[in-house]
Every structure is written in C-alpha cells, then in structure tokens.
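All protein chains but one are shown in place.
This part shows subunit A:
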Amino acid sequence: MAVHSSAIEQAASHDRSRAMDAFKLGDRVFYWITRISAILVLVLLGGIIMSLIVGSWPAIMEFGSSFLTTQRWAPSAEPPVLGALSPLYGTILTSIIAMSIAIPVGIGIAVFLTELCPLWARGPIGMAIELLAGIPSIIYGMWGFFILGPILADTVQPFFIDLFDGVPVLGSIFGGPPSYLSLFNASLILAIMVLPFITAISRDVFTTVPPVLKEAAYGVGCTTWEVVRHVVLPYTRVGVIGGAMLALGRALGETMAVTFIIGNSFRISPSIFAPGTTISAAIASEFAESDGLHQSSLMLLGLLLFVLTFFVLAAARLMLLRLEKKAGK
C-alpha cells in the first residue's frame, strides 16, 4: 500500500513539475512574442527615420537651415531653389483652422449624444458619425472639389469678404477673390474628416463618468451645463485631449482630400481664401516625376512632417502630465 501510494505521489509530483514546465515554456514564448512585437515597432520606426534622413541628405547638405525659411519652390530653376516655408505654413494653418472648428463641434455632438439626446436618436446619430470616419479620404476630396468648393466660393467666401472688407487685419485674412480651391476650403474638409475621431472618443469617455457623480451634482441643483462643465469634462479631460490629438495627427498628415481642394500653390498669401499647399500634398503631387535634389527635398519635407508630428504628440503628452499634476493625481 505504502509503495503504491508513494508511486502515485511520485507520479503526481512528476506530472506537476512537467505541467509547470509546460506553463513556464508557454510563458516564455508568450513573453518573447510580445517583446519582439514591441521591439519590431521601434526597429521599423528607426528604419523609417534612417531612410528619410539618408534620402533627404543631399537636400540637407545643399540648403541647410535655409530650407526652413525659403518660400520659393522652383525645382526646374538652375540651380534649383527649394524651400519648405510654404508647405509648412499650409500644413500648420489648415490644421489649426480644422481643429478650431472640429474640437468644439465634436465635443458638442458628444455632449448632446450622451447628456441631452433622446434615447431613440442616440443610435442613429452615433452611427452616422462613425460612418463619417469610414469614408475614404479620396471621396472627401472629390466631394470637396465638386460640391463643397463651389458652395463655399459662391456663398460663404463672398459673405466673409464683404463682412471684413476694409477692416485692417481681418480684411486681408478674409481677402478675395473667392476660389473653389483654397486653404480655407481644405481646412473645412479636414474639420469634417477629423470630426468623427473627436466625437466618437469623447462620447466613449463621457459614458465612463460614474452616474453617481452626475446624480450628486444634479442633486445639489446643478444645471446640465454645470454638470458637463464641472463634472463630465474634468473627469474625462485626458481622454478628450487624446481624441483631439489623434484627430490633429490625421489633420497634419491627410493627403488625398487636401491635394484635391487646396490649390497646390507654393505662394504664401495673407488670405485664407487663396490657394496653398501642405507637406503631404506637395509630396503626393510631385514625388512620382521627381529626381535628384528635387526628390531629396521632397524626402526632407517628409522628414519635417515626421518631426512636426512628433513634437505635436510630445507637447500633448507634456500637457496631459501637467494637467494630471494640477489635478493632484
């Protein structure tokens, strides 16, 4: 009996150690698969940066820091003069205008959907917003080109031009003539394109606010506006800013739709109704038929966009950190 039982015990302990070994192996494999995946991202990122630097090296050597301050873009001049000022200006300006339209509207829609909208309408409206995100950007481009552009040029732009006519600074910002293809039109398309990102993320984080917090606020007599302003928004600040940053990232890099509607002109004009260009539109337009210094300068533009996006995201992180500190978390 004793022998028998010890055999069982032995067998059991043997099985157990085998099973433990199997677990350990599985754990190790899992650990390494995830670790390699994570490292792969870094390697890829490094590879992209390296190839951008190598590709743009001739342009860096030729133009140096003057690349950032030159407005001329003359690839076929002898020698070529290429500067990034105009596409940089266009990229930043269109993103700023787009975000300043899309953030309030997007958050507004999200607040409406979670706080004010009758229950039966939440589904359809939410779905419509998410569908907006699924439309390919080329469709936005064509829609902007054929439909939005003419509407803006015939009604919205003349209104602003008349409204600010003769006003010192605003008069030149909203200066004529109206155009189907302009920085302003591209900004508006961008705003519509990034709207679903801001809305969908804001709505999702708004629904994470514990009902008890809101109920307490309503209980002490707060209005809906006060609840949103002092309970919902502070509680979800980090998520909302994250959504806005995702949207900004898309606005900075959006290519096809912008190329269709911005007018692709390398001249900087004080008017937002004038044609302009962005970094990604310039690359998309000219890369296929470029060579030599011209191509290298386009690569350098790509590198600049990379750096720009990096700094924007880093700034967003810093802002979030400071907000968290302030909140005492």
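Note that in this section a residue touches a chain if its C-beta (ideal position, glycine included) is under 8 Å from a C-beta of that chain, and two chains touch if they have at least 3 such contacts; residues count from 1.
We take it that contacts and distances are computed from a predicted model.
Participant: From the names "Prokaryotic ubiquitin-like protein Pup", "PTS system glucitol/sorbitol-specific IIC component", "Phosphate-binding protein PstS" or "Phenolic acid decarboxylase", which one matches the UniProt record for the unseen chain?
Facilitator: The chain we cannot see is, by its UniProt record, "Phosphate-binding protein PstS".
Participant: Could you list which residues of subunit A touch the chain missing from the display?
Facilitator: Output for subunit A: 72-78, 81, 145-146, 149-150, 177, 179-181, 259-260, 263-266, 275, 277, 281, 285-286, 288-291, 294.
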